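Take this structure, written in structure tokens, and hold onto it; I'll ask about it next.
A protein chain is absent from this complex, but the other protein chains hold their places.
Per-chain numbering from 1; labels A and B assigned in written order.
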Amino acid sequence: METRTGMEMKTEIKTSPDRKREFVCIVCPVGCSLIIDGEGESPRVSGNQCKRGEVYGKQEYLRPMRMVTSSVAVDGGAQPLCSVKTEREIDKAKIFEAIEAIRSMRVRAPVEIGQTIAQDIAGTGVRLIATTADAGRSHTA
Amino acid sequence: MECDVLIIGGGVIGCAIARELTRYNLSIAMAEAKDDVSAGASRANSAIVHAGYDAKPGSAMARLNVLGNDMYQNMCEELSVPFERIGSLVLAFGREEEKELERLLEQGVQNGVKNMELISLRRALELEPQLSREATGALWAPSAGITSPYQLTIALYENARANGLNAYFNAPVTSIAFESGGFSAMAGNNVIRASYIVNAAGIYADDIARLIGDDSFTISPRKGEYILMDHETADIRRVLFRVPSEFGKGVLVAPTVDRNAFVGPTAKDILDKDDTSTTYDGMRELRELGSRVVPSLDFRAQITAFSGLRAISSTGDFILRESGRSNRFIHAAGISSPGLTAAPAIAKEIAALLNERGLPIEPNAKFNPRRAAIERFADMTPQRRAAAIKENPQYGHVICRCETVTEAEIAQAVHRGARTLDGVKRRVRAGMGRCQGGFCAPRVMEIIARETGMPMETITKNGGASRLLIGKTR
Partner (left out) sequence: MERKADVVVIGAGPAGLAAGVAAADQGASVLILERDERAGGILRQCIHNGFGLHYFGEELTGPEYAARFIEQAEKRGAGMGRSSASFGAAGQSPATIEILSDTMALSLSPERIVTAVNGRDGEITVRAGAVVLAMGCRERTRGALGIAGTRPAGIYTAGAAQRLVNLEGYLPGRELVILGSGDIGLIMARRMTWEGASVKMVCELMPYSSGLNRNIVQCVRDYDIPLYFSTTVTRVHGRERVEGVTIADVDENRRPIPETERFVSCDTLLLSVGLLPENELTRGAGAEIDPVTGGAVVDERRQTSLPGVFACGNALQVHDLVDHVSREAETAGRYAAEFAASKTLLQSSRGADRLNMGKTRVIGSGGTRYVVPQIISESPSETVDLFFRVGEVFKPARLTVTSGGNIIASRRKRVMTPGEMENITIRTDQINGEINVHTQADAQ
């Protein structure tokens, strides 16, 4: 019986000088260890057991992207905060810049789901949108 | 501030004495080191009102146990505190232990305990169907009971305050100076002048005695760990002891007045008077010993584990006397088990001692012995619920879902002085159930904040630096 999956995950993600990098594939629960042998825009992926793993490995190697979800303060809201997300993934390197910007933002109720909170978050060109509606304080009994 | 009597310590003993003294025309002050009453041993003990066969005949423990037990029913009625005389069983496993039961019976008779009998396992099983079938006999003491030690302490305090007590919190007594006709004590930031002092400082009573140069006794902490179980996981009906043996002294299984079963206490002598931590060894011991008495105990239903410190006196008995340094300084010290049971009798004894030492006592005509409890939604009839909600819609808003505690009860707890999560919990049980406040703690904090004007971030678990939140994120 095999119970060591997790232990395998313990292996650190290595950045070795010979351009090879190792990732845990996140596409499915199998969690293949992907080895990306990189050069330019067409790195070679090995260790994957399916096509999706290859796509993920390349993307993660070339340009890792992440969603950012958080919340912003609401003025006049029925709730103190309104949850928000980046409309799509942004560069992983931009996460903290985005988070910092979100922290100081305020929005005025009412807020609709999908409403633009910021047009371009942290210079990524991606919109920040509301994911919770808040009709405002006067609308609750 | 000047008063006739300063009581040091806001545990069950200090509060019982405070209430007793407010029966007379006296000005009474109480100084408590922590932020609330019932912060020490009174919040973490077995909650048993003992029958009284345990203590050595002739000791103050034996005498005041039996006296105190007699007073419980009336006291708890006056104060609206739960008390149930469910009786206790001491179980013997084998012939040797049965002999010990006979000794306990004889000791109980000497101490004046009524209606005890040695019974067969069959009879014991009728009284408590969950008992281990391996027991061979039992000592049945129907006068034993259970109460809620912190609710009692809070009720004693509230009643004393209603009758004129001045209480100081966050007021540890750090120095006591002799003055003509009494003392001047530094209690936190307060200077309190008192003609008499009663030392009811629990585990710190020896430290308080030393402030006036009295080192006639020491108090050492004995840790007792407990495991508390969820409601109705084991329907225990009686207080279940075992004959003291090498398998553990005094570990018992009993119901609480709120229908949680518990197992405890362990007994470990320690050095640190602040060490109320629990240990793996302690919990393991309790699981083993508890299962021996009640094999059906399911420890997966454990809600929490906690520990309390008994104040073990170097004299082996309660210390209820004046100090050798001053006959106006009265000790109510070394109150370990059966201290909770003895509390009302100790209070009377201390009042009598003060009177003997010259404190003039005349009845306080305005003394009202009654104190109303915060009405519990969970205990109301449907008719009463309807009326209560109509009067106060907060009674319809359940905050603590595990124990069905409403916003109205929590707000009243705050109005009566609770300022912390634990303060609310001990008054109305919010957060005491199976989720341990996971859902309701922030709601309770909001109510405390709203009712007192305190900012959320300053609210603590139990005073001092026990802040629950670090700050705001936005």
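Keep in mind that, in the parts below, contacts are C-beta pairs under 8 Å (C-beta built on N, C-alpha and C of every residue); 3 or more make two chains touch, one makes a residue touch a chain.
Note that the structure is a prediction, hence the values are computed from the model and not measured.
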(message) From the list B:23, B:210 or B:385, pick the residue that touches the absent chain.
(response) B:385
(message) Just checking the interface: what residues of subunit B touch the absent partner chain?
(response) 227-228, 274, 276-280, 282-283, 302-306, 377, 382, 385-386, 389-390, 393-398, 401, 404, 407, 434-436, 438-439, 441-442, 456-457, 460-474
(request) Over the whole complex, note the residues of subunit A touching the chain we left out. (result) 1-7, 9-10, 13, 23-31, 49, 66-71, 73, 79-81, 83, 85, 92, 95, 99, 113, 131-133, 140-141
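Note that in this section only the chains that are shown with their structure count from here on.
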(request) Express in whole angstrom the distance between the two chain centres, defined as the mean CA positions of subunit A and subunit B. (result) 53
(request) Spell out the residues on subunit A that touch subunit B in their complex, using ranges where they run on. (result) 71-73, 80-81, 103
(request) Mind listing the subunit B positions that touch subunit A in their complex? (result) 473-474
